[in-house]
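Here's the structure, in structure tokens; my notes come after.
Every protein chain but one is kept in place in this view of the complex.
Lettered A, B and C in written order, each chain numbered from 1.
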């Protein structure tokens, strides 16, 4: 399988980790989910991300799940695996396992204790050394959750220092100016890495205009991101907005920290992508009113999509 | 002027504080802004909130600004003033001033150092004592900014202990279950306070369905909140969603922490509500691309509003 | 091996994890370190604590290290193992392993994302369920590092709800009033659990006076804690203070967050307890001036100990 590099673009769907009703890994649903994402146009998959309940898996379960995904994907699209860990020994162990099994790259989010620019640079230097020069990695920049704020200048230093850093998973909020700053730097000769945006795609059309190469997020309708990205790439900016706007009410509703994954799994189960919406503890539970909300939003979304054709 | 009480409803617009190009208080624009908000249907105003740049004013400026707003409003709608302060002596001083000038009530957000339930309860006990029993107050629950997490049980204890707590400015995220829990408690006999929602109105239709009484937030198109609230109150839930969806792309764009106020003031200046979009330092500055984004979104919003009639 | 219970007292030394110069587990030094701690009077050992670099070990290394410690201890004193993990599946896996190998109990610190009382109670309910009723556990209360603030009332609720919670590792700061509150509650009929104090023993004599049963911390001179505890237990309070004061300048110096473990390992290596002072990355490094400081403090400490006899 080809390794991830700076030219990556399109939509890397952040995959959920399917569980059975009793909380066991659901490997049959894993296959089904892979098929679902690829049918909807995913150009890549990302597993063991924050929305993949990675910390809730044992080390063995993580390896088994990634292996299953890789087998089902069978080289059709690149697969990135989250390897964020509380220490570098565990990071190396997981990274070596998934890369050996055929992953295209790994993703590393900073631990929440980092504060200063130097601490962040030092952490990614240790991470890059731990992963080794042959393992491409994605820098996940998600301050809302990690509480770590990384400036464009720091990202550029990481990119300059570590050729194996090939992608930014961009989910700073607000983050439009950050994309502009990074693109201005590569326009002036710096190495241009891939930027895929997160945050449930809530700013996707504007982010594409600023120079993002696509999205890496897990909204339960990945076709939104695929279609917006394609329209935008074709120069149809207003069309991209029309599509985006049609999905926005639901995308916004799914962006509820803590509850979002339960909403997403509910929708994916409803769409047949996974057998059960079960989350491992601790995880949000949906009320009847939550479900009524989401059903209304899905119905409205379908109507609106028909209107815009 | 009547005091704020538990029956408050509708849309209390979070007012900006207008400055001249050089950063001085712009009292002429203050009048104009008051007129603008009332024309758009505001049922109340809230000044010196977080989006009112309150901490950037001196104690004297705060008093002068509130006095000007109160004079222009002239009793037409209730005015709430934020009195959050680093200490109780300053809180008392400002509260006494604004209430003496005719404010209907005050608003208090918790300091970011509070962690445990007991600390929060103790803080609001001291605040209630500081304000005195004759000053109605609004509890501002905005964890994204304050970093203080207040459970429904703690809110209910504050409500039970302090009759002068008459309103919740609700901007937890996610926060729908919190509204449901508070309404369930008052349905079972607890004192029912007013709940007005914030967060730029990003969940307004669903929040109204859960029992919110309206909104207290500052989106630059307050008529969205007014119209959604009216449609919802009239039982026209789908209509409320249609209106909401038309404004959502812009409302979402305005919800960019740190940058949002600059976007809001830009739009208010464009709409003629204030003379200058100036923020006091430190404040976000808009790029050409930000302005292009917002202009596109406004144009699209106008088209969409025409379509839905 | 007997299980940990509420009667535990004395000094449970927080063991370091010895590494070779190249960062591999040093199992020979592990044996030597166990012998050293027991010679100095430890009444128990705690491994895989925060000062045991637990997050830097792989799952396999954690199990191997604990097994070696248990083998060397061979039932002479109880051994507690830290099982704090990013998820419950990994916690269960490690807990089952160490208890199966003969640990007396496990220790659980709260994840730094917890804020409200309910979140803390809910977390420990899930932890207690995960560990099972037959595994005694220690609640680690260390807000300086975890950023989680747990009130006495919340601790008492955890104690009441979970009979398997038998000990508090107390390292709140300030924390004297917390010990008093917990002891007042057990004096009035609540279940009395063991309280062992941490924070490098910086408040040991006063904490013993408030009702602590001893210490669980890792100061490189464990005999300080043992001797202070014995003198205090014998009613010789001034003597306990004399001993404490003699060691305080060094204990204080060791209490430097981030650097403390490097200082501790330096001293332990100097004393012959471990072969190398090596820390795994990321870890503090000592300067020549740090070493000069510590050598001066050790020399002064030895003089002072002779003076007081």
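Following the convention adopted for this analysis, a contact is a pair of C-beta atoms (placed from the backbone, for glycine too) under 8 Å apart; a residue touches a chain by one contact, two chains touch by 3 or more.
Just so it is clear, the structure is predicted and the values come from calculations on it, not from any experiment.
Screening C:248, C:277 or C:298 for touch with the missing chain picks out C:248.
If you put the hidden chain back, the residue from C:191, C:271 or C:300 that touches it is C:300.
Annotation for chain B: contacts to the undisplayed chain at residues 53, 55-59, 61, 86-90, 93, 112, 122-123, 126, 280-282.
The chain not displayed touches chain A at residues 115-119, 149-151, 153-154. Not every partner is drawn; the one left out touches chain C at residues 173-174, 176-177, 180, 202-203, 206, 209-210, 238, 241, 244-245, 248-249, 252-253, 256-260, 287, 289-290, 293, 296, 300, 304.
We take it that only the chains that are shown with their structure count from here on.
This structure's chain pair with the greatest number of C-beta contacts is A-B.
Centre-to-centre, using mean CA coordinates, chain A is 39 Å away from chain C. One simple way to say how far apart two chains are is to compare their mean CA positions; for chain A and chain B this gives 33 Å.
Among the residues of chain C, none is found touching two or more other chains.
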